[in-house]
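Supplied in structure tokens, the structure appears directly below.
One chain of protein is taken out of this complex; the other chains stay put.
Chain IDs A and B follow the sequence of writing; residue 1 opens each chain.
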Amino acid sequence: MRYPEDIKYNKDHVWVKETGAGTALIGITDYAQTQLSSLVFVNLPEPGDEMVLGDRFCDVESVKAVSDVYSPVSGVVKAINEDLLNTPGAINDDPYSAWLAEAEEVTETEELLTAGEYKTYCEELEGGS
Amino acid sequence: MGYLLNTDLQQQEMLDALGLKSLDELYKGLPASLIRPDGPDIPNGLGEQGIAQAFGRMADKNVVFPTIFRGAGAYRHYIPAVVPAMVGKERFLTGYTPYQAEVSQGTLQSTFEFQTMVCELTGMDAANASMYDGASAAAEAVTMCKDRKRTKAVVLGGVNPRTTDTVKTYCRAAGSPVEVLSAKDGLTDLDALAAALTDDAACVILQQPNYFGLIEDAAAIAELAHSKGAKVIMSVNPISAAVLATPGECGADIAVGEGQPLGIPLSFGGPYLGFMAAKSAMTRKLPGRIAGETVDSQGRRTFVLTLQAREQHIRRETASSNVCSNQALMAVAASVYMAAMGPQGLKEVAMQSYSKAHYLAAELDKAGFKRAHGGEFFHEFVTRSPVDPAKLMAHLEKSGILGGLPLPGGEILWCATEMNSKEEMDALVSLCKEVLS
Partner (left out) sequence: MKLLFEKSVPGRRSYYLSDLDVPMASLPENLCRKAPPGLPELAETDVTRHYSALESRTFGINDGFYPLGSCTMKYNPKINDSVAGLPGFAGLHPLQPIEGVQGLLEALDMADRCLSQITGMDKMTFQPAAGAHGEFTGLMLFKAYHESRGDAARKTVVVPDSAHGTNPATASMCGMKVVNLPSTADGRVDLVKLQEVVGPDTAGIMLTNPNTLGLFEQEILEITEIVHKAGGLCYYDGANLNAIAGVMRPGDMGFDCVHLNLHKTFSTPHGGGGPGCGAVGCKSFLQKYLPGPQVQKDGGRFTFDQSDESVGNILGFYGNILIVLRALAYIMAYGKDGLPLIAKHALLNANYLKHRLAERFEITNKGLCMHEFIITMEKEAKASGVTAMDMAKAIIDNGMMTPTMYFPLIVKECLMVEPTETEGKETLDEVADTYIRIYDALMADPQAAKAFPVNTVVGRPDEVAAARNPILRYTSVDS
């Protein structure tokens, strides 16, 4: 399980990488993709859509499950990773380069975990379940 | 009694193993006030002989017309004997939904073949495994077209009122608007359509041939709808689809229809077969079951139910449809029918129906039943009636003929198929003349 140091995480297994003033890339973590197993489709938002902290902004499908992804920020969708529409498996291959959407005009970000904190959290989940 | 298997001895052995004294103890601990000791207030059970006799008596009270000139959404065509023979195969009849692909390749492959045939018939890219019927398929298609800004369904005046009614029910449920347009000389009024295509219009529902049997300028309707940002749902009769320009060629986004004419008996309205196909851009919005091709662990061609993450058992309240079954056995009937008929046979059914309807229209015209509309028609047409349609129908029924369907305003919707011989049609016209004189 990988937990890169240069990004932050939340407890819903979403990662956030700040890319500039008020912009951030958002994706799902290695832990999330392992739990979901092979992804077969992603339903992405459209550029310009509003993102509200804590609200669903896209979903990812595996063969027999669909998982909503909740936004860790409030802002606006600047861009989406359209490549994922044809190759959703890229998220399984490398969840940290396969970003889902980029947010801009970020006004609010939830309190995020560092790589170390998130790693501890995931290990607790594994141990506890 | 009925179809139970356990003998008294077996029952006793099982109760003993469970430490119970009687069958009633299986319900012990449940609210006693709810248990009804006497059974339901229904008649006593019958042996199979009694059941057969009771149904025989009820069936005999019905009138099965040897000659039918009525369609309006349910059509009598010739059903080759091979169709019921294949549909009656026990495993098709009794098998469950093919979730376990390894032991359901027959149902799955048959579904895949059905989907392919529907695509071929409609000129679309992808079809689902079927819907309850044509009307509910149209209603479900509306849901596929709606988005946050566009929610209104525009239903053309030439759509079968039963389909329109079903669409209205579904839209009322969802709280989305429906605008039903009036027909002009039996066809679509493009000006009225343009006016109805407001910014909130999600789709236009068009029927080909329409309820009055007329052939619409579907391409022009589709072009207009698209120019206003609305999607096009085209409901087609599968027999005429063998010869008329396809929904794909006309620019429709979704094709739906009632598959009953494809080898399914009239059966007082059901079970029938809805079919639905879409352009590739809308594939993932299709409701219900879809079979797909893949490989098994050894690389052998294998069929499975696929794209399941669209469906209710996974999406629950975020699913756009609750459909979780299809009319699988009816889809087998339609597939066998199309396979047996082949492209030539299906075209022949279409052209015989077309030719006979045109012969009948000309003969009725001579007898004073003038067509109500001017446009091209397929195998149904509307006439005015110089006599009270109710009186005419009663007269025809005495001779074993189910005449055309009386419409509001004293008009009659007639239908002819390959089942109607020249002799029958001439007899019909004579009877019409009798009523006139």
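Definition applied: contacts are C-beta pairs under 8 Å (C-beta built on N, C-alpha and C of every residue); 3 or more make two chains touch, one makes a residue touch a chain.
Quantities reported herein were computed from a predicted structural model and do not represent experimental measurements.
Within the full complex, the chain left out of the display is in contact with A, B.
Within the full complex, the residue among B:195, B:281 or B:324 touching the omitted chain is B:324.
In the complete complex, the hidden chain is touched by one of B:271, B:368 or B:410, namely B:271.
Across the entire complex, the residue among B:141, B:221, B:242 or B:372 in touch with the chain not shown is B:242.
Of the residues in subunit A, those that touch the hidden partner chain are 38, 40-41, 61, 63-64, 88-89.
Going forward, only the chains that are shown with their structure count from here on.
Remark: subunit B residues 284, 308-309, 314-315, 318 touch subunit A in the complex. The touching residues of subunit A, when paired with subunit B in their complex, are 40-41, 61-66, 68.
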